[in-house]
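The other protein chains are all here in position, but one chain of the complex has been omitted.
Presenting chain A:
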Amino acid sequence: MSNHRLQRTTANKSNLLTGALTFGALTFYASFAFAQAAPTVTIGCVLPLSGGSASVGSQTKVGAEIAVDQINREGGIKSMGGAKLNVVFGDSQSKADIGVTETERLVTRENVAALCGAFNSAVTFPATEVAERYKTPWVVVGAVKDEITERNFKYVFRINNKANYDAREQVDAIDLLSKETGKKPKTLGVIYEGTDWGRSHAANIKKFASERGYSVVLDEAAPPNQVDFSNQLLKVRSTKPEALIVAFYTPDHLILSRQLMEQRLDVPFGIHSVGGGTEDPAFYKAVPPRAVGYYFVQEDFQIDITEVTKDPMILEADKRSKEVLGYPMSAYTAQGLSGVYVIKDALERAGSADRTKLRDALAATDIKSGPALATGYQQIKFDEQGQNTHAHGAISQNIEGKRRTVWPAENRAPGVKPSWPVPTWSERPNS
């Protein structure tokens, strides 16, 4: 009996095994035989759709999908006889090797006309090299590593900022508000997470601050994911910077913001956060609104774009984003949307999905209106390295519970009045 059962189990095991192997082999080889029949133009987007950056990746994906739906609904690519746009995605898992493999797949299997992505600089850097080798245009979405557009590549174009722009913009905003009001902080403090991002940002802040005549009185790195900021806040209390620049991701930023509120620590010219946690829609659900009152937030997106734009496509994208994701259009959704519209614009002008013609059309891009500017730029035009020289972030201030753009001045909606210097805790309502 037991012997019989054992034998049967063995037979089942081998059946299962052969079955699994056959299935595996079939799907593996089928994937190579698969070819795209193409009355449509296919573009590919490599994004971190699983793993640590999955939330960002899926927001970007939603943006790209919204753009494709809108374009197809409005008649596709008109210069190509109304060809429909189709977007396929590759999951990089935030890993360089997987991003490269997915790029290979999209280029050689899906025959994409152009690529976009890939948020993580670590993925975008090697993956764009693959695109360059295959002479397939790549529109960079999200990745900020300077060198991506410093390699004399012909097929790589970046819509958004380089990494070092962020710090300059924060200091620019302080300059602008000081000039407008005649009230200028003399001292700055900077606290940041002790990672590549935090430390390079702090270094850039110190460089720009000394050039513009601010003295940095506090320079404090904190290890990521700590549970208490009392130590750092004590240092803020003793060095008394007049404006405080912070760089933390969501979990740290939550604790820091709560403790700043609990301790009623006054920083006369406000807290200037360089995105990270304060870019994350989830962050605002987890802090009491008072804790983030008067915060300045620098991000690669104009947070109140829907209040200033009249573009129906951007407004609709915001609505669709709420339906799909549960929150309004974010920086990442807007970047996905913008990337697809930039490719669409080039396709229209090229009149062809030929990669070389498309590349030339992208190089000649000069967009001054439309949904491609959903992130808040005035213009998209690439230099010979493929960098959009008109890229800039936007800095918002949280005024009366609403995040309103205050920098650059041309993005500021009429009637928005920055609060500068910010009210002390005791002057704020309901305190």
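Everything below uses one rule, namely that a residue touches a chain if its C-beta (ideal position, glycine included) is under 8 Å from a C-beta of that chain, and two chains touch if they have at least 3 such contacts; residues count from 1.
Simple rule for what comes next: contacts and distances are computed from a predicted model.
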Absent chain per UniProt: "Carbon-monoxide dehydrogenase medium subunit", "Branched-chain amino acid ABC transporter permease", "Imidazolonepropionase" or "Fe-S cluster assembly ATPase SufC"?
"Branched-chain amino acid ABC transporter permease"
Contact with the hidden chain (one of A:Ala54, A:Met261, A:Leu315 or A:Ile399)
A:Ala54
Give the residue, chosen from A:Val88, A:Ala286, A:Ala363 or A:Ile399, that touches the chain omitted from the document.
A:Val88
Among A:Glu129, A:Glu279, A:Asp304 or A:Asp318, which residue is in touch with the absent chain?
A:Glu129
Based on the whole complex, identify which of A:Glu102, A:Asp280, A:Asp304 or A:Asp318 touches the chain you can't see.
A:Glu102
Interface residues of chain A (partner: the chain not displayed)
6-7, 9-10, 13-14, 16-18, 20-21, 24, 27-28, 31-32, 49-50, 54, 58, 61, 88-91, 94-98, 100-102, 104-105, 108-109, 122, 125-126, 129, 145, 147, 194-197, 199-200
